[in-house]
Structure formats: C-alpha cells, structure tokens
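Only a portion of the chains appears, each positioned as in the full assembly.
The first chain written gets the first letter, and so on, giving A and B; residue counts start at 1 in each chain.
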Amino acid sequence: MALNPDRLLPLEPEPRAVARRLFAEVERLPIVSPHGHTDPLWYADDAPFPDPARLFVVPDHYIFRMLYSQGVPLEALGVPRIDGAPSETDGRAIWRIFAENFGLFRGTPSRLWFEHSMERVFGIEERLSAANADTLYDAIAARLAEPEMRPRALFDRFGIEAISTTDSAIDDLAAHDRIRASGWTGRVLPCYRPDAVIDADRPDFAASIARLLELTGQPQTYAGYLEAHRIRRAYFKARGATATDHGHPTARTAALTPAEAGLLFDKVAGGGASLAETELFRAQMLTEMARMSLDDGLVMQIHAGSMRNHNAALAARFGLDKGADIPTRTDYVRALKPLLDELGNEPQLTIILFTLDETVYSRELAPLAGHYPALRLGPPWWFFDSPEGMRRFRETATETAGFYNTVGFNDDTRAFLSIPARHDVARRVDCAYLARLVADGRLDEDEAHELSLDLAYRLAKQAYRL
Amino acid sequence: MALNPDRLLPLEPEPRAVARRLFAEVERLPIVSPHGHTDPLWYADDAPFPDPARLFVVPDHYIFRMLYSQGVPLEALGVPRIDGAPSETDGRAIWRIFAENFGLFRGTPSRLWFEHSMERVFGIEERLSAANADTLYDAIAARLAEPEMRPRALFDRFGIEAISTTDSAIDDLAAHDRIRASGWTGRVLPCYRPDAVIDADRPDFAASIARLLELTGQPQTYAGYLEAHRIRRAYFKARGATATDHGHPTARTAALTPAEAGLLFDKVAGGGASLAETELFRAQMLTEMARMSLDDGLVMQIHAGSMRNHNAALAARFGLDKGADIPTRTDYVRALKPLLDELGNEPQLTIILFTLDETVYSRELAPLAGHYPALRLGPPWWFFDSPEGMRRFRETATETAGFYNTVGFNDDTRAFLSIPARHDVARRVDCAYLARLVADGRLDEDEAHELSLDLAYRLAKQAYRL
C-alpha cells in the first residue's frame, strides 16, 4: 500500500507539477472543522478509543452499509439491536469480516480514508486482507492503548485548530462545559441543531418540545416556543457556537403570518398535524431560524434532501441512522423563495446550503449563491464527500458561483481518525482542480496559490465566523 | 480506418500503460451476454444473414433513427410500413444512403460498433463513404455467403460462452427447443419477459392474457393469473432461463393486500381500467414477480423509464420500436420502497436495476444498491451503452455502490455483429477507469487486474447465476 504521494493529483505532467507546488503549501495547514459529528465526550473524557472494530467498523455507516449490501448481517458487525437480541461483541470477529471483505471498498472514499488512517496514525503500510487481519488487529489494538492515541493527543497531532460538534437544541452541553473547565486549550464548539424540536414527524418530538420549554421556562405558545429557541441559541453561543444546522427532508421554506404560524404551531405541538402541516412547520421554522441568525449572528446550515430510514425493517431492528438514508430529488429554487424574499439580500446573514442531489449545482445552487448575498454553498456532502463528488462540485458550481461563494471544506464526520484523511482528499482534489485551471490558461499560478489557501483553510474560518 | 489498438484507453502515459496491461488480460475473455435481444431462430436455423443493408441498417434503430433525424424517410431505408405501402427493397440502394450519410455517426457508439464489425468480421479497414459504398457492399455480401459467417460459426468465433435472448411470457420457446435438440453446444438461454401480460396499456394485452391462461390451464382470477406466471416461469427455467426482465414506464412498485390486488386484476383484465389503475397493476406485478424470484431463483431485471412510441405518427406508419422511445425522468427511491420494504433485505434475491436517467446513479441507485442486499446495478443501458455513458456510470456509481454491487456488462442488442464490439468498448472503458484509479493512487494494480476480470466476465456470470 504505502500512500502514493501524488494521489489524486492530475496525471498530466504540467498540471501535476503545478498541483504539487500548490499542495505542498496547504498539506500541513491547520484543520478547521466547522461542521461534524464527533462526540464531545471524547474531548471531555480523553479516554482511549476502544478496539479496532469499534473504532473503524461498528460506528461507521459507510462501512457497514457496504458490507450489509453484500449480505453481511448487521448483527455480525456488532451493530446493537434495539430489542436486545445479541449482536457480535468480539471485536476480532467483526474485524475479520471487515478484512475478508475489504475488496468491496475498492474505488470508494472509505478505502482512501482507511488507508490514510492506517499509515498516518498507525504506521501500517500493509493492505488489509483476510491473511493479515489478526496481525493488524493486534497492532492497532496495541497502539490504541498508548497515551498519544487518546483524543486530545490526536487532536493536537492532527493539527485541528477548531472543531464543531453537532448538538441537540435540548442538550445541556455538559461535555462542552467540562472541556472548558478542564483547562485543555483545544477549541471544541457546539452547534445548534434543533431538528428534534422542529420536526414533528420524529417520534421524540413531543418529549423534545416539552423539554425545550421546561429548560427555558417558556409557555407552550408559538411566542414562547420562539423565545425558547432564542434562549437556547444564546446558551449555545455562550459556549462558543457560531452556527446552527438543520437537517430537513426538503429545503422548503415559508413566510406565514404570525397568526397562521401560531395556529400551525398549536396543531403541530398538539400532535394532530398532518404530514403537509409538519412539512409546512419545518418550512416556517427555517425562516424563523434565519431571522434569528440575522439577529444573533449564528451562521445557518441547511442539509436538505435525505429520506431518512428508507429501510423500515432495519430501522425497526437497529434504530435510526443505520445506513439506509437515501437522497431524493431536491428543489431549491421555489423552496427557498419565501425565505430569500425576506432575507436573501442581507449581506450580514450567512446561509450555507448542502445537497445530496448533484444536479442542482449548475441549475439551481450556483445561480442562487452567485446572486443572493445571504447564500453560500457548502462542500459536497455525505456520499459526495469523495474525489469524484468534489471534482464534480467544482466543475459544476465554480463557473457560475465562483470560489468565494463556497465555504471551503468540512468533514461532517463522526469518525475521528478520518478527519485528516478527509481534509487531505479535499485539499488534493482542490489543488488538482486549480492546477488544471492554471495549465489550461484560465488562472494564474499566483492566484491558484491564494485560492488553495482559501479553500483549504481561510474560507471555512471566515464563513463560519471562527 | 484500421482500429487504433489503444482506442478508449487513457491518453496520459502512466494510466495508459496500466490500462494496456489490464486490457491485454481481458480482451480475449469469453463473452457472457446475460441480457439481449438476438433472435433465437438465428441459432436454431443457422441460416446465412441477408444482405449488408438488412444486416446493418434496416433492423438497427440506432442507425435509422439518426438518418431519420436528418430528413431521410424510413421508407427509403427499407423499414416496412404497416399499411403495406412500399418501402425500399433494394439492399444496395439502402446501403448507399447509409454510406452517403456515414458522417452523421461521427462521435457516436454506432460508429465504433460498425467499424469494429467491419474490420474484425469482414476484414475491411476502409472508412465507409459514398465513394466506396458499392465496393464495400459487394465485399460484405460475398462474405455473408460463406459458411463461417453463419450465426453458429460467428457465435463460436466471437467466443460467446452464454447468451440470453428475451422472450415473451407466452412464447412457446420452440426455437430454444430446436437449438437444444440440434446437438449444437452453444449456450443460448431464454429470459422471461412478461410485459405483454402485465402492461394493460398495450394493445395486445387482452389477447396475451387469454393466451397465458390458455397455455397454463388457469382460470381468469388473480390467483389463476399468478399461478400461470409461476407455471410459465418454470417452463422457461426448464429451458435454461436464469432471469426475468421487466420493461416498465416507471419503477413504481406496490404491495397491495391480496383482496385489493384481486379487485385490481379483475378491472384490468376486464379492460375497464384507468391509466392510474394500469400503472398500479404494473407496480403490484413487480412486487409479485420479486416474490416469485425469491421462490424460484430467477434473477429479476427492471428496465424502467422509457416513454415508448413518443412519435405517434411514426408508430402508426411503421409500428412500435422504430426509434422514438424517449427516456423520462425516473424516480427510484419512492417507487421501489413498497417492494424493498418487503423483499429488499433478502440476500437470496437479486434485482438488477437499469435506468435511462443518469442523474439517479449518484443520487438514488448507488445509495440504494450500496445498502439493500437484494439490489444490483445493471450496466449503462441503450443511449448510455457508449464510452461516455459508461465512464459517467463508473464515476457516479462506484464511490457509493462500489464495483461489487454492479453486474458487469451486458450488450442488450439485437445486432448480432455488434456484440463483440460492444463488449470490447465496455472492457476498454472499464480498464481505462481502473487504470486511472491505479495511477491516481486509489487502487493497487493487482486489485485492478482482479477487478478487470470481474467486470469483463465474472460478475455477469455470477449475478445472472450462469
């Protein structure tokens, strides 16, 4: 294996030479990770990571999704069942299945991330296989016991300048408070994610709303509910948050009158809303959140277009987020209009849009972001956090939106070890893209150098107000 | 002309060298053709092919579609009229039109396939033109009379290990029986295609249903109708079939209760169904077919998204399938959910999905196939059976679905001579893609070798259970 130092750079000599020069300057830049799903407890507790299987396989839906698609039961991969029925608990047994099926990941970003972690974090240059499964398991397990493999040490070693977690609006952020109280200087920020108190289609909605109002001492009225959001946003902001995040099935927004919105809230909070009404409520809340962002300066992220828990049987057996969220066709042009009509022209507001429907880049998102001062384009998300996904993003968005309506990279991951690997891929793909523009006569090399720094580091910091 | 030995391989030296090594090992592998539309009578009768025009022009809708788009009447190309009005019968006259307009095919896969056939089958290295039309016509016509140009000889010469035809559910498969009875050892399989007895929008639906029930001795009830399918599937299976195929306007599936399905069948079979009801019946039948596949092991293929016979005037004059089938936007995420909710988690079931809407690869099909054990992705179909179409397929599907949720290549053709040409293109494009991954540092070369064999040969055999 041994990582190819030129991986993902252009194959033609001229742009490759340019790309090498560009990448040399950004390869070791600090990592700004403004959106992701790492667990704040890691940084608070600084406990060792568990065994190799529980580090690489069990929690990574990219990994177990692919194995499952080829017939491996999730139980055999240690994914816990909701009903308490047994799942594999022997890390080594799980790891062997992964090793035997490692060929399934050929051509996928998971393979790239895994190899990067193996070499850079564990110093392992062998390709995983059935033959070396046990040896590598032991080597990794041994390393995991060492102090420099604890979260804070890795945080420093990875050169993370700042990282944002993603936290429920009703989370007490105790882990974040403990990080600050510990005296450790690593910058870990919370992010306000209020889906649980906005999406009435979720089973936990009623309980979440009740908790929100209890936490903030607000009555169950629309005004009280909005005030509760304001209070919680301030609570997050006081703990370092600079952004909110919204995972909605669609990008639909609404601008109801206060009276209409109040009636809708009563229905939704009362539990009697139809699917159309819960969708409208989510739409209205995107606009409300944007209004609050204009007031409190929190950057707003919209992650739209995922149909969650497509596999009903699997969700019933293993719970949510077990690899069966499937993208859907997503409209932004009509969906965002109510919000944009009111707030799109505000240069003080920053709304970062993400999509799982690549067709919208050239048709909808780049034209929108290339016009509205409030809009920016987030990097390729989820299935598109990959070399081809990133390349297509630049090729379809840049000519209309330019580079400066994009916000650099974010890794969006819960797999801590993959963070440097993902930034490495993003920096390489961006340098490759810029190098082609230079070789193509579309950009001067000094500009490409400036841009590569912007895309690798500066734009994320600036867009997320870090 | 003289085929460029490096055609379709990467243009950069490093990946080209890798691609050459990969391609050298797969170029001469046997051809597995698990889905196509060749005529079983060819193999049963082993009669000579007719003249050059009737071999290359008259039956090939890729060819006459393009000529028609530039104003050549189909009558002049020998396409027979339904009303018996005259069409050109002189093969040489038809061929001359093709030759004069050969430039229209620049940049199309038809050009690639034609040139490959000319050189490899006929030893002709001249580019067709008005000037050499007659000479080439005579040369081809002379060769067609030779014994080694008969279907069985070509079958052997092409190295076809197995080929599947596509046959109506009510076909008696007499040609298939004759092939077996003849003692010839070429492996030709039928495939169960029940569209005529499922799609009530077809003019021949009532007659086809009647024939189905008659053939199987079943009553015209839903239970009888389903049993008739089971009997016919067994009939096909006994003659070697390993798969079924379903050409539906959409991928919609349904999971009605038996009572609902029975009522719907009565309405549909009675001839009084609305368009919404015939669509729902097709949807229900995809689920029924999947249930039967789980029982009898026949692999299920779904070819969705073609709006057949878009050109009403042309269909009235020349009949169906005369080049005016146009793709439409196709949804799979919601459409397949009813079927997947019931059967998607069955590793014993194989459903191969095809599409004419490329946007669904990265957004819908790769995420679905990268999760559900029952799903696999078929190769690029029809307009996308082309170098760019194949390249985009790999680039948009692989990162999420991997290679092993795809099923290798199938030529899907009724043009016998184009079979080796099409497999040649597919093997080259896949080797080129793999070679780029190697040069890019995303894959090791030994893995690329294994993959190139998988994509060229093994996966098709395995997925189609040959």
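We adopt the following convention: a contact is a pair of C-beta atoms (placed from the backbone, for glycine too) under 8 Å apart; a residue touches a chain by one contact, two chains touch by 3 or more.
What you are looking at is a predicted structure, and each value in this text was computed from that prediction instead of being measured.
The total count of identical chains across the complete complex in this file is 3, with 2 shown in place.
Everything below uses one rule, namely that only the chains that are shown with their structure count from here on.
With each centre defined as the average position of its C-alpha atoms, the distance from chain A to chain B rounds to 40 Å. Residues of chain B touching chain A in their complex: 10, 12, 14-15, 331, 333-334, 337, 340-341, 344-345, 347, 359, 362-364, 366-373, 375, 395-396, 398-405, 436-437, 439-444, 447, 450-451.
For chain A in complex with chain B, the touching residues are 1, 3-4, 6-8, 11-12, 65-66, 68-71, 103-109, 111-112, 127, 307, 310-314, 323-324, 326-329, 356-359, 383-384, 386-389.
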